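With one protein chain withheld, the remaining protein chains of the complex are depicted in position.
Should a chain be cited, it is by its letter among A and B, assigned in written order, with residues numbered from 1 in that chain.
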Amino acid sequence: MSGNRWRFFAAVCAVVFVVGFASGEATFSDELAALEVGKNLPQISVDGNRFVNPEGETVMFRGLALVDPAVMQDRGKWDRDYFEKAASWNANVVRIAIHPSHWRRLGEDAYLKLVDQAVIWSAELGMYVIIDWHSIGNPLTDVYHRPMYITDRGETFRFWHTIAQRYKGNPAVPFFELWNEPTNRGGRMGRLPWSEYKAYMEELIFMIRAIDDKKIPMVAGFNFGYDLTDVKKDPISFPGVAYVAHPYPQKRPEPWVEDWEKDWGFVADKYPMMCTEFGFMSADGPGAHVPVIADETYGHAVIEYFEKKGISWTAWVFDAHWSPQLFSDWDYTPTAQGVVFKKYMEELNP
Amino acid sequence: MSGNRWRFFAAVCAVVFVVGFASGEATFSDELAALEVGKNLPQISVDGNRFVNPEGETVMFRGLALVDPAVMQDRGKWDRDYFEKAASWNANVVRIAIHPSHWRRLGEDAYLKLVDQAVIWSAELGMYVIIDWHSIGNPLTDVYHRPMYITDRGETFRFWHTIAQRYKGNPAVPFFELWNEPTNRGGRMGRLPWSEYKAYMEELIFMIRAIDDKKIPMVAGFNFGYDLTDVKKDPISFPGVAYVAHPYPQKRPEPWVEDWEKDWGFVADKYPMMCTEFGFMSADGPGAHVPVIADETYGHAVIEYFEKKGISWTAWVFDAHWSPQLFSDWDYTPTAQGVVFKKYMEELNP
Partner (left out) sequence: MSGNRWRFFAAVCAVVFVVGFASGEATFSDELAALEVGKNLPQISVDGNRFVNPEGETVMFRGLALVDPAVMQDRGKWDRDYFEKAASWNANVVRIAIHPSHWRRLGEDAYLKLVDQAVIWSAELGMYVIIDWHSIGNPLTDVYHRPMYITDRGETFRFWHTIAQRYKGNPAVPFFELWNEPTNRGGRMGRLPWSEYKAYMEELIFMIRAIDDKKIPMVAGFNFGYDLTDVKKDPISFPGVAYVAHPYPQKRPEPWVEDWEKDWGFVADKYPMMCTEFGFMSADGPGAHVPVIADETYGHAVIEYFEKKGISWTAWVFDAHWSPQLFSDWDYTPTAQGVVFKKYMEELNP
């Protein structure tokens, strides 16, 4: 670029700035200023298989998977107190699950206000944020687990474009969990070749990185986010990506560890990993279902395995209704799994 | 699978069973129990180019294409009597045409109740059921013949996923007619290469077979379901599939047979076939239109050809309104074509 050319572009930028604060920018740009809150939190990035701070020190995330903000709002329970309680359990990360159906129902503007609040409250309380596009099913055939999970490729691209524009440059939101739980239920939701799923995720990552090259996209495995075996031979073709597993107890038989290692844990030797859903409850608890039925043996085993492998985690789910619950009432009385995972956050997080 | 592993899965299955009848299954599985009715009907399968019963005996289907259940309900005419009349004409199969627009309008739950009734009434009356996704147009460009036929790939996958889950294991529903009438009107609806249409149908078949490997998918030809010439060099890559033609009289000039043989009839020498739409009426009848105008000569010619080739059939349409009509009033008085096709069902069906 010649000097003249450069001066021209500088001049254009100056005009953009001036016009941007008058009326023009509001008319012809979708880019919103990053929220100022969150600047207090150190930028997280990927170094090898670790999440690191600006000093290059390893950061382990241990926290909580929260309920969809729209659902909390429907219940009249969407408030800062929910986040304060999460912080009081010593979580250093929270995961915001956004169902496509609620995203459409509220509309982008109304929903973003909720996400803004989640980011503001979390950042003020010193917790990082994972934004999770909470669909379940086959993204290639558009067969979904339930109607609430229905979306499509275009909506998914628009969601991530909007989220990336909104929270670009905001260090409180390091993690974009691109697609909660891809699954084809053994073919019953149609074919789901890894190569095509991977290509889809890479298209999303390309776009997100063009907007903000510091975001850390997180890619989940198949079988409802359980199985990452394809990563061995065919990993995502972008650097700085993390992988996700959801190792609920009944996906494999006790004592689990050998299966976990070959199904998804091996990935953590080479790439950063975060298990963004896992948890347990007794068979007679409210909402008990396969694959979440287990006891404390599982709770200790899974955290021990995470710690050994350097895998970050958010336990499912910081709620009294969705199962397996981490608390049993709105005094936030911990359930059996709540006791276990709360204790680990208290002991292991700084 | 080791003995230990096997015991683990058996235990999980037991839990699934228990939980399934409590609350869990209702929360985390889309699989509905197959309807019990229909178990009285022998399972139909494909052997070479024949439909056969469990004893391996050839079964010929000769029956009636019915009106969309949602339309019958709109008219206040959705009742068991409609099916009783079909049975009284000695049909051994009925075809349930489901328009995408009506499927969306009623919603999956409400529409499935109608299909359940259709299956129950048909099975009780000894008639098999074809479920037909009644779209017309180019499934690759999403240009459709009329607004009522508009759908898309995702909705089509979800429709067949839902239908296959609902009627799996139910021998009263052997036939899934995947896509009524693919056509690109000579290019005016955009390109429609057989290779891509075939790949699409194969994706649907893969999913359906993963749910129920006994279902018989039926694949229609181009030109509004008329032209199967591409099957000669490039048949569907799954076994046990049937092909569909809609040989309305004006698609080709009398005496037809030579054209039929090379346009679609040759397929019946190698694969099972069902002509799920055909029929005739006079040019001055209500709703007369190209390509359905003809007289009894056609009616006899087409049935004679079907019988010679071993092709099953459902005549279009068991209604007094949609054309060409099989009856002229709600006393079910047969029209000209009604007389012809009713007589063939009486003579040829057991």
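Observations
Going forward, a residue touches a chain if its C-beta (ideal position, glycine included) is under 8 Å from a C-beta of that chain, and two chains touch if they have at least 3 such contacts.
All figures in this text were calculated on a predicted structure; none of them were measured in a lab.
In the complete complex, the residue from B:146, B:262 or B:300 that touches the missing chain is B:146.
In the full complex, subunit B touches the omitted chain through residues 141-147, 150, 152, 185-191, 250, 252-254, 283, 286-291, 293.
Not every partner is drawn; the one left out touches subunit A at residues 4-5, 8, 12, 15-16, 18-19, 22-25, 27-28, 30, 108, 153-155, 157-158, 161, 165, 203-204, 206-207, 209-211.
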